[in-house]
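One protein chain omitted, others in place.
Here is subunit A:
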Amino acid sequence: MSITTFDGASAVFTFADKPAILIFISLLVAGVSLYALIATIKHEKHSYALPDDKLAKLK
């Protein structure tokens, strides 16, 4: 949505002014959080499996 005057304007999200798009963006935010959680779990699984000497070399 574009506006021609600021009088009476309130929330203007340019292209993302439809509820469906805003819901989609919100779901993306939730998805990124979920992805970061899964990435953390994978990182833990990988790093707990490494022996000390391998870890020392990585530092």
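One rule holds for everything that comes next: a residue touches a chain if its C-beta (ideal position, glycine included) is under 8 Å from a C-beta of that chain, and two chains touch if they have at least 3 such contacts; residues count from 1.
Here, contacts and distances are computed from a predicted model.
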item: Among "Ammonium transporter", "Sorbitol/mannitol transport system permease protein", "Family 1 extracellular solute-binding protein" or "ATP synthase subunit b", the UniProt name of the subunit that does not appear here; value: "Ammonium transporter"
item: Touch residues of subunit A, complete complex, unshown partner; value: 6, 9-13, 19, 22-23, 25-26, 29-30, 32-33, 36-37, 40-41, 43-45, 47-53, 55-56, 58-59
